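Only one structure is covered here, and it is reproduced in the block below.
Here's a slice of the assembly, chains where they normally sit.
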Amino acid sequence: MPDQNGGSSGAGSGLFGAVFARGGASGPVADDAAWLRSMLATEAALARALERAGLASRGAGAAVTKAADANFGPAELAELSRAAALTGNPVPGIARVLTRRVADPAARAAVHAGATAQDIMDTAAMLVARDALGAAIADLTAAADITARLADAHRRTLMTGRTLLQQAVPVTFGLVAAGWLSGLDSAAEWLAIVRDTRLAVQFGGAAGTLASLGADGARVRALLAEELGLADPPLPWHTERLRVIDVAAVSARACAALSKIARDVTLLAQTEVGEVKGNPVAAVAVLGCARQAPGLLATLVACAEQEHQRAAGAWHAEWQPYGHLLQLAASAAAWARDLLGHLDVDTARMAANLAEAGGLPLAERVTALLRGSLGAPQAHDLVAAAAARSASSGVPFRDVLLATPEIENTLTKAGISQARVESALDPSGYLGSSEAFITAALDAHATLTLPRPG
Amino acid sequence: MPDQNGGSSGAGSGLFGAVFARGGASGPVADDAAWLRSMLATEAALARALERAGLASRGAGAAVTKAADANFGPAELAELSRAAALTGNPVPGIARVLTRRVADPAARAAVHAGATAQDIMDTAAMLVARDALGAAIADLTAAADITARLADAHRRTLMTGRTLLQQAVPVTFGLVAAGWLSGLDSAAEWLAIVRDTRLAVQFGGAAGTLASLGADGARVRALLAEELGLADPPLPWHTERLRVIDVAAVSARACAALSKIARDVTLLAQTEVGEVKGNPVAAVAVLGCARQAPGLLATLVACAEQEHQRAAGAWHAEWQPYGHLLQLAASAAAWARDLLGHLDVDTARMAANLAEAGGLPLAERVTALLRGSLGAPQAHDLVAAAAARSASSGVPFRDVLLATPEIENTLTKAGISQARVESALDPSGYLGSSEAFITAALDAHATLTLPRPG
Amino acid sequence: MPDQNGGSSGAGSGLFGAVFARGGASGPVADDAAWLRSMLATEAALARALERAGLASRGAGAAVTKAADANFGPAELAELSRAAALTGNPVPGIARVLTRRVADPAARAAVHAGATAQDIMDTAAMLVARDALGAAIADLTAAADITARLADAHRRTLMTGRTLLQQAVPVTFGLVAAGWLSGLDSAAEWLAIVRDTRLAVQFGGAAGTLASLGADGARVRALLAEELGLADPPLPWHTERLRVIDVAAVSARACAALSKIARDVTLLAQTEVGEVKGNPVAAVAVLGCARQAPGLLATLVACAEQEHQRAAGAWHAEWQPYGHLLQLAASAAAWARDLLGHLDVDTARMAANLAEAGGLPLAERVTALLRGSLGAPQAHDLVAAAAARSASSGVPFRDVLLATPEIENTLTKAGISQARVESALDPSGYLGSSEAFITAALDAHATLTLPRPG
């Protein structure tokens, strides 16, 4: 059960928490403790809002806030659990404990007044998301800054491009890093967009009319939103769940961006490739987090089919996947920051792997060189024959091209010097727009202004 | 196989297309025909861009465009299929057919020059999305306009609120419609955001460097983007798949918003409820479309874990779910527009169902009325006893309250007139902020400016 | 963090555990505590197996077993967590604690000998599944027995059939219950099949060869399997994950069967329908559990793409969804048992709802009656006209048929007596094979012999 103060004994840490519930400057995000804190914060803010609206006695806000600040002991947590088994959610138990804790009867009347359980849970879900998204944004931003430095530093670090896991024309590690950067920036940007525009207070009462507050409902809601620093939506969203989906979608999207990077790192770090080294646990953990995200997102999207003014099950089914997905996004971001921050790029090995290929990845360029003089068909045939001879003999493609008498003959006749062939085989001359692309990605990163909390 | 001209015999219509591939003003969206058209449009635009950049002979753009405009017959479609079985994707077959169709050798050299198959497929995917999202936006916007009129017209149409499928405090149909409107507007808005900001040309060549175009790659790409009306991204996104995820996520999100509406309609249209009537096939079809979306979205998010410069399988796995999800979103939107446009609201039945409840849903209000005079415990007990007596005897709660002598006595002593009890039982006086919420939703709808294509 | 003794304060109970981690006779299944217990049981059994194989000193098995039985305190749990952050899984920390606890150096050498971390985790996962599936089977079997009694008792309890949420031809509640029974039996049967045939020990060492045990590996594994009561598989399944998928698939399948029942109950219990009453929280909780299952199953199926001899992430990603899905299946089964065990069937309301329909659901039968005398077209038209008149006038279909002069005339001419029409309108005579179907379902239930543990 949760430690309300979010210490390391919270359920969020758990047996697998070291891997899957990392991130969060002050303890795990979106764990039981975070949910409980957020529900209590919502109940407290509601009492303050009611007092400000003149619907609760003076001091009621402070009294309920004080009651909500006190820790929940094992007996009270057990009480929540028993009440949840009877009502289907933990809010009634929380309201009961708070009511008991507030001594003054006038103040006591402000506990949970006008609210339904879903108001408290949904608003708490927004607070949980704000913290979790904030943690993920911070780690993604840091990871992006690191990656931008890698991209810049390795603008001309040649390495083999690889398509379908086979060596292809050369790239630079800077270009690879620029691709990662682009994903990291976009991941952070959309997390921030959702955090800053889509987190709204939920307050509708039993059926979304706030009837028990008479004409004051909308005003109380505005004050509640102000107390919590959340948006005040046009109307209750009890069964319009797009906010939940948006939080989930950008979380899964961040995991997706990170999974691409971690996949590349694990492949580049293979013993036989050896082009980077890093914290192997970090790469594996990113992939382990990311693989869990799509299914959780699917659940949350499917849960949007909610009946009337409160759903019979589809709402309840959101709680666990929602919290879990937020945790995974924050955890993946934290691991990725660690991974990228300690990435050891072995430029010598990159060069060696490229040299080992013996020029074969540049065959398309040699063909292009010969096409003008020989015509496309003969150029294509000559290069294909050289590649085949290289493959069967083990002699590097470069050497076949430059040291086979009949090829020499053909080239001489065509007026193509060995120097030009050698030049065509130089990977550093076949990088196209790589550097322009790196610059563009760095420029985009530099101008990305992520709105930051507080 | 696809009819390139996208007629009703296209594969998109198929055996289930009447249900699941609806929408699209000029035929099915995102079907085989749409994919083929889009790939051909990309190849043609590339030739024009190369010509404009001075990298292809004069007239090459027009020649390739003409070749791409001609219909693909059965033999050519079979050729695509054979080539796809050998290469894993349909682009090489398309390039071969185009090459054959362009008679002039100089122009012929412009076919597919500098591009890799993924450039063509990915760019085509963006074009396919532009059309499909446009169709969905149009139908969602129309549906939202209809729903706004319903919300306005039924501001005071009383009906029973329902939570967990049980009757609760009253609401109005206008408030229900305002909730639907809020989902429709948000669905359309995010589709438009993605369509207008996230659809970008893909052009990177074999490994994302555009090496075969030397220093001209970035310029050709900008011209290609211009030709197609797509954004020109900072760098190739071959294995950074967030654009694909964004298209998928807003499509699934639109389905989610629609599923809530269709679920409500099927429940309100139940024989025993009878509060609305509509096209029953439409409601069922919306739900049938929407239920398929979460799984497809999950697949696309999972596919973002792509290796190096081109993925071995994860890219290929995107094509079908991507197209299918776009189709479902457009189809669900088209059905929803039809559903809402023909929704027959039975206000008499709404009133009758509410009357049938005999005032029981207003018990919380009666308790609030009595609380002042009787104190909370006695008020609660009196109302609970009356509700229990109503349930066991079958006598309406209202009648129990007003015609039971000992209750009468208690009320008289407490100075609460029958008129005040009657007034508390009047649902029209217990609507809280409903009308304010409707107004807020209508205002938000009125000020929502969806960017519209050309 | 887990209480190793699995008490109600284990993480499995958590804030939402009262709803989503129910079931299990002796505390929550598949929670952190269950995982920890199972990993310790595996380490202990390994030491005993090594001793029996002559590869560990006498008494080593007992010594390690004793060390594994002692509770893990907060400090040791924190140690697990720190080790997991460094290694990516909790096993190294567990092995270290056990090693420290075994005083005798000879016995100490038996701790974790020959094993890799995945051996311990995977075998523990099988033990976790055995308990969780057992709990789910017990509750499903009890629920099925209850449902069989309902089916039998309500063989002739007439009620309205409903298709697409509209009233259709009559059924009996016994037939409805027989359909539920069929799902419950199948759910339990497949859980038992997987529990009894697919749970196998995992033991392969670093790369699946058990090389460090020389020629003794296979023998030790057989003894380990015997110690734990698990199957001894042909070869290690470190990266052949079909056992994990099978556990997941039957768990999700059980949730699916239960979701249909809970959906029916929530619909039948609607205020406007009122045909059954039950524990509303139970129905909602079943739906809440079941909705989370498909996404978790998808994750586990996707995770089967595992590299070489140990996967970089896909294995790690299994732990949480696997345990969660087992919990949900057990929880849904427990709630369903409660729901069905307290289901109050309101046969009077069923009869009243049927009577309210005024015979309209039997229109197809009246048409069939008239077809012989009038011919199909005229029979169809007459019935359609009567139905339309009923709908527009509010006069019951039955009364329209029996009291409209021109219909009377037509029937008289055709030689069809009012008594035959009345008989055609009697729903109790239009039940087809309902009772035979109920009997068949009850027979199948009676002959289903679920293999039971111990």
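Some observations on this one:
Should a chain be cited, it is by its letter among A, B and C, assigned in written order, with residues numbered from 1 in that chain.
The rule is short, and it goes like this: a residue touches a chain if its C-beta (ideal position, glycine included) is under 8 Å from a C-beta of that chain, and two chains touch if they have at least 3 such contacts.
The shown structure was predicted, so the numbers you read here are calculated from the model rather than taken from an experiment.
Of the identical chains making up the complex in this file, 3 are positioned in the shown model, whereas the full set numbers 4.
The criterion applied here is as follows: only the chains that are shown with their structure count from here on.
In this entry, chain B maps onto chain C through a rotation of 180 degrees when their C-alpha atoms are superposed, rounded to the nearest 5. Once the centre of each chain is set as its mean CA position, chain B and chain C turn out to be 32 Å apart.
Per-chain Cα centroids separate chain A from chain B by 24 Å. Multi-chain contact residues of chain C (touching two or more other chains) are listed as 266, 284, 294-295, 298, 302. The touching residues of chain B, when paired with chain C in their complex, are 160, 162, 164-167, 266-267, 269-273, 280, 284, 294-295, 298, 302, 353, 357.
If you check the complex, the residues on chain A that touch chain C are 1-2, 8-9, 11, 13-20, 22, 32, 35-36, 74, 78, 80-82, 84-90, 262, 266, 281, 283-292, 294-299, 302-303, 312-317, 319-321, 324. Remark: chain B residues 161-165, 168-171, 175-176, 178-180, 182-183, 186-187, 205-215, 217-218, 234-237, 239-242, 245-246, 249, 252-253, 255-257, 259-260, 262-264, 267, 287, 290-291, 293-295, 297-299, 301-302, 304-312, 364-365, 368, 430-434, 436-438, 440-441, 443-444 touch chain A in the complex.
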